[in-house]
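Just one protein chain is left out here, and the rest sit where they should.
Showing chain A:
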Amino acid sequence: MNTIVVGQLQRQFQDYIVSLYQQGYLDNQFTELRKLQDEGSPDFVAEVVSLFFDDCAKVINDMSTSLERPDHVDFKQVDSGVHQLKGSSSSVGARRVKNVCIAFKECCDVQNREGCLRCLQQVDYEYKMLKTKLQDLFNLEQQILQAGGTIPQVSMN
(Lines give C-alpha, C1' and ligand atoms only; values in the text may rest on other atoms or scores of the structure.)
Protein backbone atom coordinates (compact mmCIF):
# COMPACT_ATOMS: atom_id res chain seq x y z
CA MET A 1 0.00 0.00 0.00
CA ASN A 2 1.52 3.20 -1.14
CA THR A 3 0.62 5.62 1.62
CA ILE A 4 1.51 8.70 -0.31
CA VAL A 5 -0.66 7.76 -3.24
CA VAL A 6 -3.50 6.81 -0.99
CA GLY A 7 -3.16 10.05 0.89
CA GLN A 8 -3.24 12.00 -2.32
CA LEU A 9 -6.27 10.17 -3.61
CA GLN A 10 -8.03 10.62 -0.31
CA ARG A 11 -7.39 14.31 -0.36
CA GLN A 12 -8.62 14.48 -3.90
CA PHE A 13 -11.73 12.62 -2.93
CA GLN A 14 -12.29 14.87 0.02
CA ASP A 15 -11.87 18.02 -1.98
CA TYR A 16 -14.15 16.74 -4.70
CA ILE A 17 -16.92 15.67 -2.46
CA VAL A 18 -16.58 18.88 -0.50
CA SER A 19 -16.94 20.84 -3.67
CA LEU A 20 -20.06 18.90 -4.51
CA TYR A 21 -21.52 19.80 -1.21
CA GLN A 22 -20.45 23.37 -1.52
CA GLN A 23 -21.95 23.73 -4.92
CA GLY A 24 -25.20 22.40 -3.59
CA TYR A 25 -25.34 19.23 -5.58
CA LEU A 26 -25.55 17.13 -2.49
CA ASP A 27 -26.85 17.57 0.99
CA ASN A 28 -26.69 15.76 4.28
CA GLN A 29 -28.95 12.97 3.17
CA PHE A 30 -26.20 11.82 0.87
CA THR A 31 -23.94 11.58 3.88
CA GLU A 32 -26.55 9.49 5.63
CA LEU A 33 -26.66 7.23 2.61
CA ARG A 34 -22.96 6.79 2.70
CA LYS A 35 -23.25 5.75 6.33
CA LEU A 36 -25.47 2.87 5.32
CA GLN A 37 -22.73 1.41 3.16
CA ASP A 38 -20.88 -1.31 5.01
CA GLU A 39 -19.46 -4.78 4.49
CA GLY A 40 -22.97 -6.17 4.13
CA SER A 41 -23.84 -3.79 1.32
CA PRO A 42 -20.63 -2.42 -0.14
CA ASP A 43 -22.26 -0.85 -3.19
CA PHE A 44 -25.35 0.45 -1.49
CA VAL A 45 -24.85 4.03 -2.48
CA ALA A 46 -24.05 3.19 -6.05
CA GLU A 47 -27.13 1.03 -6.28
CA VAL A 48 -29.38 3.63 -4.81
CA VAL A 49 -28.15 6.45 -6.99
CA SER A 50 -28.30 4.39 -10.11
CA LEU A 51 -31.85 3.45 -9.26
CA PHE A 52 -32.52 7.11 -8.68
CA PHE A 53 -31.16 8.11 -12.03
CA ASP A 54 -33.14 5.44 -13.79
CA ASP A 55 -36.15 6.57 -11.92
CA CYS A 56 -35.46 10.16 -12.88
CA ALA A 57 -35.11 9.29 -16.51
CA LYS A 58 -38.34 7.41 -16.53
CA VAL A 59 -40.34 10.00 -14.67
CA ILE A 60 -38.97 12.85 -16.69
CA ASN A 61 -39.87 10.99 -19.80
CA ASP A 62 -43.39 10.48 -18.59
CA MET A 63 -43.75 14.08 -17.55
CA SER A 64 -42.40 15.27 -20.81
CA THR A 65 -45.03 13.23 -22.57
CA SER A 66 -47.68 14.73 -20.37
CA LEU A 67 -46.54 18.25 -20.97
CA GLU A 68 -46.10 17.81 -24.64
CA ARG A 69 -49.50 18.74 -25.79
CA PRO A 70 -50.22 22.21 -24.64
CA ASP A 71 -53.98 21.84 -24.57
CA HIS A 72 -54.22 18.60 -22.80
CA VAL A 73 -51.83 18.56 -19.93
CA ASP A 74 -52.38 15.99 -17.27
CA PHE A 75 -51.29 18.07 -14.38
CA LYS A 76 -52.23 15.34 -11.98
CA GLN A 77 -49.79 13.05 -13.58
CA VAL A 78 -47.15 15.75 -13.66
CA ASP A 79 -47.86 16.47 -10.05
CA SER A 80 -47.43 12.88 -9.06
CA GLY A 81 -44.23 12.69 -11.09
CA VAL A 82 -42.89 15.75 -9.39
CA HIS A 83 -43.91 14.35 -6.08
CA GLN A 84 -42.07 11.18 -6.84
CA LEU A 85 -39.01 13.01 -8.01
CA LYS A 86 -39.06 15.17 -4.94
CA GLY A 87 -39.32 12.14 -2.72
CA SER A 88 -36.57 10.30 -4.52
CA SER A 89 -34.23 13.23 -4.65
CA SER A 90 -34.65 13.99 -0.97
CA SER A 91 -34.07 10.33 -0.20
CA VAL A 92 -30.72 10.38 -1.95
CA GLY A 93 -29.74 13.90 -1.05
CA ALA A 94 -29.80 15.38 -4.53
CA ARG A 95 -30.29 18.89 -3.33
CA ARG A 96 -30.46 20.79 -6.53
CA VAL A 97 -32.86 18.33 -8.06
CA LYS A 98 -35.01 18.62 -5.01
CA ASN A 99 -35.02 22.38 -5.13
CA VAL A 100 -36.04 22.34 -8.72
CA CYS A 101 -38.78 19.93 -7.82
CA ILE A 102 -40.08 22.36 -5.26
CA ALA A 103 -40.26 25.09 -7.85
CA PHE A 104 -41.73 22.59 -10.28
CA LYS A 105 -44.47 21.72 -7.84
CA GLU A 106 -45.40 25.35 -7.49
CA CYS A 107 -45.72 25.69 -11.22
CA CYS A 108 -47.73 22.57 -11.29
CA ASP A 109 -50.04 23.80 -8.60
CA VAL A 110 -50.85 26.91 -10.58
CA GLN A 111 -50.98 24.80 -13.73
CA ASN A 112 -48.35 26.87 -15.44
CA ARG A 113 -47.27 24.79 -18.42
CA GLU A 114 -44.47 27.06 -19.44
CA GLY A 115 -43.10 27.09 -15.96
CA CYS A 116 -43.42 23.35 -15.79
CA LEU A 117 -41.57 22.89 -19.03
CA ARG A 118 -38.81 25.10 -17.84
CA CYS A 119 -38.60 23.22 -14.61
CA LEU A 120 -38.63 19.96 -16.45
CA GLN A 121 -35.71 21.05 -18.50
CA GLN A 122 -33.90 22.13 -15.43
CA VAL A 123 -34.59 18.89 -13.68
CA ASP A 124 -33.29 17.02 -16.62
CA TYR A 125 -30.18 19.10 -16.73
CA GLU A 126 -29.60 18.82 -13.03
CA TYR A 127 -29.96 15.12 -12.75
CA LYS A 128 -27.69 14.50 -15.65
CA MET A 129 -25.14 16.85 -14.20
CA LEU A 130 -25.34 15.07 -10.88
CA LYS A 131 -24.99 11.75 -12.62
CA THR A 132 -21.69 12.65 -14.19
CA LYS A 133 -20.39 14.15 -10.99
CA LEU A 134 -21.28 11.11 -8.97
CA GLN A 135 -19.73 8.93 -11.60
CA ASP A 136 -16.45 10.73 -11.14
CA LEU A 137 -16.80 10.39 -7.41
CA PHE A 138 -17.32 6.68 -7.60
CA ASN A 139 -14.31 6.34 -9.87
CA LEU A 140 -12.20 8.09 -7.30
CA GLU A 141 -13.57 5.77 -4.63
CA GLN A 142 -12.61 2.77 -6.70
CA GLN A 143 -9.14 4.11 -7.17
CA ILE A 144 -8.72 4.59 -3.45
CA LEU A 145 -9.97 1.12 -2.68
CA GLN A 146 -7.70 -0.38 -5.27
CA ALA A 147 -4.74 1.43 -3.81
CA GLY A 148 -5.66 -0.17 -0.50
CA GLY A 149 -6.88 2.90 1.36
CA THR A 150 -10.14 3.70 3.12
CA ILE A 151 -12.78 6.13 2.06
CA PRO A 152 -12.82 9.12 4.39
CA GLN A 153 -16.02 10.23 6.06
CA VAL A 154 -17.13 13.69 5.18
CA SER A 155 -19.82 15.61 6.94
CA MET A 156 -21.22 18.68 5.39
CA ASN A 157 -24.11 21.04 5.30
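By definition in this document, a contact is a pair of C-beta atoms (placed from the backbone, for glycine too) under 8 Å apart; a residue touches a chain by one contact, two chains touch by 3 or more; residues count from 1.
Throughout what follows, contacts and distances are computed from a predicted model.
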- Chain left out of the displayed complex - its UniProt protein name, from "CCZ1 homolog, vacuolar protein trafficking and biogenesis associated", "Ethylene receptor", "Centromere protein O" or "Small ribosomal subunit protein bS16m": "Ethylene receptor"
- Message: Touch as defined at the start, partner being the missing chain; which of A:E47, A:E68, A:E114 or A:D136 qualifies?
- Response: A:E47
- Item | Touching residues (missing chain, whole complex) on chain A | 14-15, 18, 21-22, 28-29, 32-33, 35-36, 38, 40-41, 44, 47-48, 51-52, 55, 80, 83-84, 86-88, 90-93, 150, 152-157
